[in-house]
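One protein chain is absent from this view; the other protein chains keep their places.
The block that comes next holds chain A.
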Amino acid sequence: MARARSHRYTESPVLQLAFPAWRSRLAALALLGGFAVLAGRSFYLQVINNDFLQEKGESRYRRELEISASRGRITDRNGDVLAVSTPMRSIWAIPADVKLTPEQSQNLAKMLEMDGRELNRRLAEDKNFVYLKRQIPPDTGERIAALKLPGIHQNKEYRRYYPSGDMTAHIVGFTGVDDKGLEGVELAFQDQLLGRPGFRSVIKDRRGQIVEDVGSVKPPQDGKDITLALDSKIQYLAFSQLKQAVDDNDAKAGGAVVVDARSGEILALANWPTYNPNNRANLSGAQLRNRAVTDTYEPGSTMKPFSAALALEKGKFRFDSVINTAPGKLTIGTATISDSHAHGLLTLAQVIQKSSNVGIAKVAGTFPPEEMWTMFDNLGFGQAPKLGFPGEVGGRLRPWKTWRPIEQATMSYGHGISVSLMQMVRAYTVFARDGELIPLTLLKGDGNPVKGERVFSPQTVREVRAMLEMAVQPGGTAPKAQIPGYRVAGKTGTAHKLEGGVYARKYVASFVGLAPASDPRLIVAVMIDEPSSGKHFGGDVAGPTFANIMSGALRTLGVPQDAALQVAGSNAGKEAL
């Protein structure tokens, strides 16, 4: 039937008219026109406007990946490594992606050395990111990566390792888990040590897998290495000798500093107690303190040579001016100053040699307060030494206008003024440098002597150095500070400690000295806090430690001897004049 129908219509001439050709042309043209529009649109999207679209695309799947930079090493002056970064891994998870069988979970916990329940608790957290464990060894990281656990990822990070451990802990300091310096040089030189992480640009698929690396890679800039002035051998010596002294004297704490008098470089800085920077669990504040820099103490008699120098400088006294120290007591206002041993008539040199409080107080009494204050100020007391160490202190030096006569007197022998051991060493550079005060530095210098600020004339300083030599010779306060083969100049300090505003029967014993006295190369300062095994005089407690450190350091540096191997005679000091 259908066939018949079709046949009939197709043969009808009327239908030819009813089937106008223009309609099919129009329909075909409309469709082809549509395709032309598509081609044009495609050209617009792909060739003309593609920058905009590509930018949109990059904002969706282009990611900047950080390439971690390694923190700079810290070495001593000879290149021995004191702090170094070793690569570690941190394991983290996207909890929603993690689907572990009980065996896998158990296995992972074992590798991470974690409690299985703790691991499951962390994986149950409703977060996009949780650390499972940080700073695990790289080989463990590799083994975990080999398990290909979904949702478990790892990052490369660094762990700081300190090969010399507690010996250099206070100088080097340490970093926190994010590579941020928290103490010591690690904090002081954070900017230099810190690397600048690099970036590589990658395209990631929607599931976070990296598809390809695209250009614009910024290479990581590793942190700069820091070379300290420190000499590991001398540091070891200072550290072990200090430890020995603290042990022997049942002391609470101690500090020792060795400085190169030519360059101002700090060759050693040791404190006790200390800590192991590689394992900082159970760390106490006392262990952490870098006492030589952050703690002040009343220095006692190590201050005396400065007043003697000022007296010589101003021409009020000569080397052999006689001062009456009898009867070993001096009353100023309501207070009385006393010597531990009464002496009688002493020359200025002997006042230093015997360490007479009365003698130096009488000398200081002749100074206008402003003059004395200016000297202290020129010596850097009351100002932090600006080494860059965290927590550096400047000690206490009150303005001269408030000084009472008794205070001026006590300050001449180191009470009523507080300083740090580092400040004391810096002030002693004037005696090692013929009157110049030089800045101290933690960093290794270029080997050239540094310029200083003149405080005293060379002539004054030579005379004071002679007095200081006398102090370590028989008849002085510190014969135990002598070193065979070298002439030593130095001064003891035995200060009462202030406790709650009252001087207690507790002491700080110290010794600051320089050698060889004919051409000083090193300054060594030793401070022992609260020696309590019977001896408390600086000459007995700190003197021998000073001698051991100084002689070892001189030998280490190969400093030529300037005295016979026998202990020098009592008039050696005079020859220096």
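Keep this in mind: a contact is a pair of C-beta atoms (placed from the backbone, for glycine too) under 8 Å apart; a residue touches a chain by one contact, two chains touch by 3 or more; residues count from 1.
Methods note: contacts and distances are computed from a predicted model.
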Protein name (UniProt record) of the chain left out of view, among "Sugar ABC transporter permease", "Acyl-CoA dehydrogenase", "Tryptophan synthase alpha chain" or "Probable peptidoglycan glycosyltransferase FtsW": "Probable peptidoglycan glycosyltransferase FtsW"
Residue in contact with the excluded chain [from A:Gly34, A:Pro458 or A:Pro484]: A:Gly34
Sole residue of A:Gln54, A:Asn78 or A:Asn128 that reaches the chain not shown, by the stated touch rule: A:Gln54
Those residues of chain A which, in the complete complex, touch the missing chain: 2-3, 5-6, 9-11, 14-16, 18-21, 23-24, 27-28, 31-32, 34-35, 37-39, 41-43, 45-47, 49-54, 56-57, 60-61, 203, 205-207, 209, 211
